[in-house]
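A single protein chain has been omitted; all remaining protein chains appear in their positions.
Letters A and B mark the chains in the order given here, with residues in each chain numbered from 1 onward.
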Amino acid sequence: MAWLDTVVQGVLLGGLYALFATGLSLIFGVMRLVNLAHGDFSILAAFLAVVAVGASGLNPLLSLVVVAPLMAVLGYGLQWLVLDRLLGRGVLPAVLVTFGFSVIIQNGLLETFSADSRRLNPGGIETASLPLGGGLAVGWFPLLTFVVAVALLGGLQLLIGRTAIGRAFRATSDDGGTAALMGIDTRRVHGLAMALSLAIVAVAGIFLGIRTTFTFSSGPDRLLFAFEAVIIGGLGSLWGTLVGGVILGVAQTVGAKLSPGWGVLAGHLVFLAVLLLRPAGLFAPSRRVDT
Amino acid sequence: MKPLEIQRTTTASRVGAALAALLMAALVALPWVGDAGMMRMAVEFTALLVLAQMWNLLAGYAGLISIGQQAYVGLGGYALIVLADDLGVNPFVAVPLAGLVAAAFALPTATVVFRFRGGYFAVGTWAVAEVYRLLAANTDALGRGTGRTLKAVFPLARETRELGTYALALGVGLAALAAVYVYLRSRQGLGLMAVRDSEPASESLGVDVFRTKLLVYVMVAFGTGTTGALIYLNLLRISPDAAFSINWTAYTIFIVVIGGLGTLEGPIVGTVVFFLLRETLADHGAWYMILLGALAVVAMLRFPQGLWGLVAERWDIRFFPVQRRVRITK
Partner (left out) sequence: MSLLAVRDLSARYGDFQALFGVSLEAAEGELVAVIGANGAGKSTLLRALAGAIPSSRGAVELGGRSVSGLPAETLVGLGMVLVPEGRKIFPSLTVEENLQVGAYRGRPGPWTLERVHALFPVLRERRAEPGTNLSGGEQQMLAIGRGLMANPRLLLVDEISLGLAPLVIRRLYEVLDAIRAEGTTLVVVEQDVSQVLAVAQRVYCLRKGAVSLEGVPAQLGRAQIAAAYFGT
């Protein structure tokens, strides 16, 4: 029973990882851009929530209403002013510039908020649990996180699959030059993709900050887990990302149960195993595997 | 007389050679002219310079953008401790041996990370570095999270140790620079630059792309590992979070981007700028890193050829020329 509980926790944790992974995979899909500061942006959002909560006494979950749009605007602006210039110049500029962002954000957070670890307090929901019968109970909050993750993923899938802007995303991802010939402003599409990515990662960051403590340097690990979830699930598949996140989450919780220091490492090892055995990921659509 | 001549040295390169000789003389004299603090800083300078040259070779010439080279810094550092303390090897001899250990780890690592390309290759190298960090932090023999101290040097007198480290650093620095220079001027080096510029084209000309990249990756791991060992010979205390820290990559990237990617002189310029900034901003903590990051971003946007690149383009100077010029003699 204890194992089942561990696995369930891992599954729910996977929902959070899928949230982190979605933003990363979205901009990679649309622009072939890997944002090395992805995790740091989520932590930035968490700290913004700290400020919002401190200033207004709002519940951190409600602070999302302010923080997510703010991060979206930031994403649009960064893409428009800086990142768009780097597309089409090869891999190096984008890697270096987003790495530079990562350094700037982390050290900016360090300067502003010191090295103290923080946590967002939603007033008790994070410790409440829901009994499922048979002696099994799940935390309300992890369950909520998972539900939110699935809802956001579903919403994104609908957006991309059924709307005009979704078609624009896909067309731009296929062939930016021809997309422009359709009347699509690809620069705006890139900006929107980045805005969406940062908004989603803001949600992820705040949920993370409620679930556990975080510091200025918590970003890079988020990036790694997001990356691993995307690769395990397979590039180009949103639901694959969810499964990838779940597999990673379960690997980590099971690993941690076996030996406390081995949780994260177990995740890395599962990731490496998938990479060696099935490099395209578990659910990759046959079309695109490579950058 | 042939109508075309391949020219490989220029006036500038002869000037550069002369300057280098002068610098060498100054460095050799330092232990007698300067103090221990200056020698320690020289060791740090050399270490960062070699790390930068290595990363430059990987990214600027081979086109492999890795942000996980700290894996080899850590592996080299820990290998030093194990070789010197546990296996009784002379600590100075252990430094290049530690480089070999790092190179040995690079082979299986390459089979994993070479499955990625571009931006995902970068993250993949980082993931691998994290795996090494966690392995070190979870291994009792390596001191787990607290790390270990290099005890093999305790029997030595302090001056001897410092002089030995300094001499070793000079040797490593020179050897690394010479090796990179010779390699790039060789046929293999030409093949490497062809791979960077276009893999399909170079493949069609008979360059074995995979082997070339693998060879460079392993050689760079050797250089980085040796430097890692040198760093911890200097610092004497190693811990997983410090040895495998992403900061090694952050500093290296800054140095190479500001100095000039894809040139041999660039990393030298970059390291000088880095040290100047560090000494001037020493008291300002995180602002220093913020400035570094911002400068790297601006450099990438505005002058991607780096400071040295600007100079070289403007005045067509190359102290360490690796191109071949075709001169038409008639």
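Following the convention adopted for this analysis, a contact is a pair of C-beta atoms (placed from the backbone, for glycine too) under 8 Å apart; a residue touches a chain by one contact, two chains touch by 3 or more.
Not measured: the values here are computed from a predicted model.
Novice: If the full complex is used, which shown chains touch the chain that is missing here?
Specialist: The undisplayed chain, in the complete complex, is in contact with A.
Novice: From the listed residues A:Leu70, A:Ala180 or A:Leu282, report the one that touches the chain absent from this view.
Specialist: If we include the chain that is not displayed, A:Ala180 is the one touching it.
Novice: By the contact definition given up top, give the residues of subunit A that touch the hidden chain.
Specialist: That gives, for subunit A, the contact residues 164, 167-168, 170-171, 173-175, 177-186, 287.
Please note the rule applied: only the chains that are shown with their structure count from here on.
Novice: Quick one: subunit A and subunit B, Cα centre-to-centre, how many Å?
Specialist: Whole-Å distance between the two chain centres: 33.
Novice: Please output the residues of subunit B touching subunit A within their complex, sorted ascending.
Specialist: 59, 65, 67, 111-112, 115-124, 126-127, 130-131, 134-135, 137-138, 246, 249-250, 253, 257, 261, 285-287, 289-290, 292-294, 296-297, 300-301, 304
Novice: Please give the residue numbers of subunit A that touch subunit B in the complex, ascending.
Specialist: 28, 32-34, 36, 82, 85-86, 91-97, 99-104, 106-108, 110-111, 220-221, 223-224, 227-228, 231, 261-262, 264-265, 268-269, 271-272, 275-276, 279, 290-291
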